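I am attaching a structure below and will ask some questions about it afterwards.
As you look at this complex, bear in mind that one protein chain is not there, while each of the others sits in place.
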Amino acid sequence: MATEKDFLTPVLPTWCPGCGNFGIWTALRQALAELGLEPHQVVMSFDIGCCGNGANWHQVYGFHSLHGRPLPIAYAVKLANHDLKVITISGDGGGYGEGGNHFIHTCRGNIDITYIIHNNHRYSLTTGQSSPTSEHGAKTKSTPDGLIEYPFNGLQTAITCGATFVAQGYSDEVVHLKELLKKAILHKGFSLVDILQPCVIFNEKNIREQYKQKVYKLEETDYQPTDKITAYQKAAETEKLPIGILYQEEKPSYESQLPQLAKMPLVKQEVKKEDISQLLEEFK
Amino acid sequence: MATEKDFLTPVLPTWCPGCGNFGIWTALRQALAELGLEPHQVVMSFDIGCCGNGANWHQVYGFHSLHGRPLPIAYAVKLANHDLKVITISGDGGGYGEGGNHFIHTCRGNIDITYIIHNNHRYSLTTGQSSPTSEHGAKTKSTPDGLIEYPFNGLQTAITCGATFVAQGYSDEVVHLKELLKKAILHKGFSLVDILQPCVIFNEKNIREQYKQKVYKLEETDYQPTDKITAYQKAAETEKLPIGILYQEEKPSYESQLPQLAKMPLVKQEVKKEDISQLLEEFK
Amino acid sequence: MKTSKNTKPSKIFTYKIGGIAGGGQQVAGLIFTKACVRGGLYTFDSSEYPSRIRGGLVTYRVSISDQPVNAIYKTTQLLIALNREAFDYCLPDMTKDGVILYDSDKFEVKPGETKGVKTYPLPLAKLATQAQIKPIAGNMIVTGACAALLGYDLEILNEVIKNTFADKGQEVVEMNITAVKFGYQYAKANFDVDKFPYKLKPINKNDQSIIVTANDTISLAAVACGCKFFASYPMTPASSVLERLASWAHLTGMVVKHPEDEISAMHMAIGAGFAGVRSMTATSGGGFALMTEALALAAITETPVVVIESQRPGPATGLPTWTEQSDLAYLATAAHGEFIRVILTPGDPWEAFYLTTQAFNLAEKWQIPVFVLVDKYISEGHQSIDQPDSKKFNIDRGQLLSDEQLAKLTDYKRYQFTKSGVSPRAIPGQKGGVYLANSDEHEEHGLTIEGFDALTRIKMVDKRAAKLAGVLKDLPKPKLYGPKTAKLTLLGWGSVKGPVLEALKVLDKVNYLHFSAAWPLDKAEITKQLKGVKKIVVIENNHDGQLANMLEQVGVKITQRLNKYNGAQFFPEEIIELVSKLK
Partner (left out) sequence: MKTSKNTKPSKIFTYKIGGIAGGGQQVAGLIFTKACVRGGLYTFDSSEYPSRIRGGLVTYRVSISDQPVNAIYKTTQLLIALNREAFDYCLPDMTKDGVILYDSDKFEVKPGETKGVKTYPLPLAKLATQAQIKPIAGNMIVTGACAALLGYDLEILNEVIKNTFADKGQEVVEMNITAVKFGYQYAKANFDVDKFPYKLKPINKNDQSIIVTANDTISLAAVACGCKFFASYPMTPASSVLERLASWAHLTGMVVKHPEDEISAMHMAIGAGFAGVRSMTATSGGGFALMTEALALAAITETPVVVIESQRPGPATGLPTWTEQSDLAYLATAAHGEFIRVILTPGDPWEAFYLTTQAFNLAEKWQIPVFVLVDKYISEGHQSIDQPDSKKFNIDRGQLLSDEQLAKLTDYKRYQFTKSGVSPRAIPGQKGGVYLANSDEHEEHGLTIEGFDALTRIKMVDKRAAKLAGVLKDLPKPKLYGPKTAKLTLLGWGSVKGPVLEALKVLDKVNYLHFSAAWPLDKAEITKQLKGVKKIVVIENNHDGQLANMLEQVGVKITQRLNKYNGAQFFPEEIIELVSKLK
């Protein structure tokens, strides 16, 4: 059986020392190993960003796609071969900004993909512009006079658009995050795990203290992730930051509703000349 | 003062007889006239679709843009000249499908635009494919085996993303709609008016009866459009369909927060050679 | 299929029906067309319609012959004008000895208006009441009247009606048959049918030919050669590919997805290609504009993908329901950075079938994006053709590693440097094949490199570019139609083929070099083919002369360019006239 080390490539991470991405990386590798998966059984698609640079040190079938576009890649991979575990990595910029449209519409179909957002509230790889999740008033390179917009709430939007598993994680709570990711990956349907991820370069200097004070575990409360409206309200919290599953629901996944896939995955169907004579009748 | 007739061009509508778009058109022209606006004081940007074809019979400064893109056009027009009333027309396909990303992010900034969705739950101009608001299971040209996705809820999404005026209208309730549009246009900030619009070609044959039975006016209930969560829940109703303002909130609009615009609109500022000597100091 | 044999021109008969949208012209027209084909005749049709759902002028035109016909003709022998607008618009194309039937319940034709062309009134509303049929079947009265004029076999027509309306129930079938019969008898009784100089006779009973558009044959080809994934966002004139494939999905097992936008559609097609499934998307130029970024992604990750692009007149929304060939130059250099892509440019439904099967082979063999570039004229116009022959194409998936081959490798390099530029693929899920498909420039495993590693960058660019030599060898060569030597050679691509082939039937000492693959161009091959050619005339359905520009770049000396950009395709007659002046 594969261990978390088997999910490592020879490449060393290029993330800054102390970057929150390390915690996510570790949690994910451990989750994959503990789920008994082998590297070749997993496809991960990656955004462009600091988060996406991770494509180089995840030993799985990887697709380092374009900024904002890893979700439709993952969607098709799952439809092409639903035997694979499919995971997508985006940043708050790529996932909610450039790729926002794919996000809201992928939620609607409940395709069995796990969508992980490395949410550092900034465009970090492009050196610190504001992102959709930046706080109102944020002074960033692209908004030196303060951001006018209010932040985009990915959790609430996912709930609204039909995601069946919606969770918040924190990159420094690695064990908690690992368990969360395992549940997300096991969930049959579209799962969003939006992870609070300190960026030691472009976030406020005391970002980790802030998170330490604010983050609490939903499992340690009597919260039940079963009601949409309750979850929606929970997802609005910013004074305190709940981590864990905010909402979960059983619903048929997209690919499970396609009779085309009932017998076997598309990719296992032999590519050969198909008889089209029945179709030709239509044109006579 | 201009009358509703002044908002007519010489072109006769090319909509099908009985199309719900006629009601919207009438209500809007009346609203503009009753607000005392002149055609040259109004800019409307239009999507591509049956709804967008209306660009040819609205006598205002019009911009018939691309499919899914009238919102960023409108955004910039408002920033360039905030003295203008700016209104955007989209379909459910263009507004929530192709243009979904602009929608969610335009809500966040509260720019003073009125966004009107001609929601006929279909891609009508392209002859009847499913749209983001089509019902689950809908058999359409692009989903003959039934649509797997669940419908996108524009009202809930707008509330979630920060729109400060969120309303549902019905194209056959012309007087009600006219009043609704007047309020939306007067609202200082981003207003969404999502209008149930029967398509006599691609909707179910009895669509008008369905709406007749389901639609009710919020003004005739004791509903107050002031609480987000209440509004969010109201927006989920599908058995009965509330029309009227679901949510309204006072918040500074985007353009009102730009000191650049405090003195006068950008377009009124003379285009001349500007002194850059102060900026040059930075490079010495 | 028998295309132009450059025999003496066979007789062509062109029939056009025009009226308000929703008036059933297209249905009536297609029924008549089918009846002709069932009788062993050949047809080519085309519709004109506005970008709206009801109202506005809609026309249907079909050219019919006892020989294969490759285009619609301008000159009309029989016109059915269902309203005044149609009458005015279509009148100029009437031949002197033709006939116009018009709905005299809708409008009157003033004496002298037709400059001698014979007209017969057909008071459709009244006749429908008389015949006791619903007004909607009025178009079948028209069809019956036409059959009478042309002397065409009612039996065959009734058979087609039975097939067409079978699923609407016996009552509808009977009403339509009644209508046809009524129209037939009315015409016999009231028109001077014998004087009408154009007659159509069934040649033989033909239940083999199909009446198809290029969109139809593209869809059929995708199914036939094992494409199992199709994602597409609707856009005229490409939408019918989505609709066909979706409607067949329960039979074919293809997964057909209509996603939120074209960006998603293209990335999905790429994602499925990466995952090892033959995949395709379809759109028009404006939709492709949104796919442009992803084209570069397919290129650098070397992922096979097939893109159907059906052109319409631009820029922007332009004339969305009309035709033009104005996206070739765009596709040839579309997207940032430099890479190989292939643009196949079929000229008719038949060619579209085979080139689509070839597109999948090229995409997989060379691990590149491949376009099939068509346009509204052939995407929506029908031609009667033989059924495609599954022996005439093959399936070549290129270099795919088996599980056994992978098991033997200790260090699998997905992007291994090779002479051909192609490196064997592993498919996600295969043990031992784990790799990174990377939009960043990468080394042989797919891992990101920086410019510090300049040598690898150069080698990777060279590797991808090296495919060109092999690709050129695999591409269909420009094909010469008409006499080997000629005074004047026409050059064209895509849908100009049909009208040009028709014109060649008349034009003496003129031949035509057809580019079934307009990109990349093979300078050596073209130079060889054009050796000794005196006059080179490039004919294109666009303003700029896009192929002409590209040919000049490879050194071709062009004598003349013929361009049409009014939203319609060329007519054979126009070509004959234009070329005659040049000879």
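Per-chain residue numbering starts at 1, and chain names A, B and C are given in the order in which the chains are listed.
In the analysis below, a residue touches a chain if its C-beta (ideal position, glycine included) is under 8 Å from a C-beta of that chain, and two chains touch if they have at least 3 such contacts.
Predicted model, so just to flag it, every value in this text is computed and none were measured.
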item: Contact set of the excluded chain (shown chains only); value: A, B, C
item: From A:Leu8, A:Leu35, A:Ile201 or A:Leu241, residue that would touch the chain that is not displayed; value: A:Ile201
item: Which residue of C:Tyr120, C:Phe339 or C:Tyr415 touches the chain not shown here; value: C:Phe339
item: Absent-chain contact - pick from B:Thr26, B:Gln41 or B:Thr127; value: B:Gln41
item: In subunit B, positions touching the absent partner; value: 9, 11, 38-41, 43, 45, 48, 53, 55-56, 59-66, 69, 72-77, 79-81, 83-84, 101-102, 104-105, 258-261, 266-267, 269-280, 283-284
item: For subunit A, residues in touch with the removed chain; value: 14-17, 48, 50, 53, 64, 66-68, 97-98, 100, 123-127, 129-130, 132, 141-145, 201
item: Missing-partner contacts on subunit C, residue numbers; value: 48, 50-51, 56-57, 89, 263, 284-286, 288-290, 292-293, 295-297, 299-301, 311, 313-322, 324, 326-327, 329-330, 332-339, 439-441, 448-452, 454-455, 457-458, 461, 465, 542-544, 546, 549-550, 552-555, 565-568
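In this text, only the chains that are shown with their structure count from here on.
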item: Chain pair, A-C or B-C, that carries the greater number of C-beta contacts; value: A-C
item: Averaged-CA centre spacing for the pair subunit B and subunit A, given as whole angstrom; value: 31
item: Inter-centroid spacing, subunit C versus subunit B (mean Cα positions, whole Å); value: 37
item: Residue list for subunit C, restricted to those that touch at least two other chains; value: 249-250, 260-261
item: Multi-partner residues of subunit A (at least 2 other chains); value: 101, 104-105, 258-259
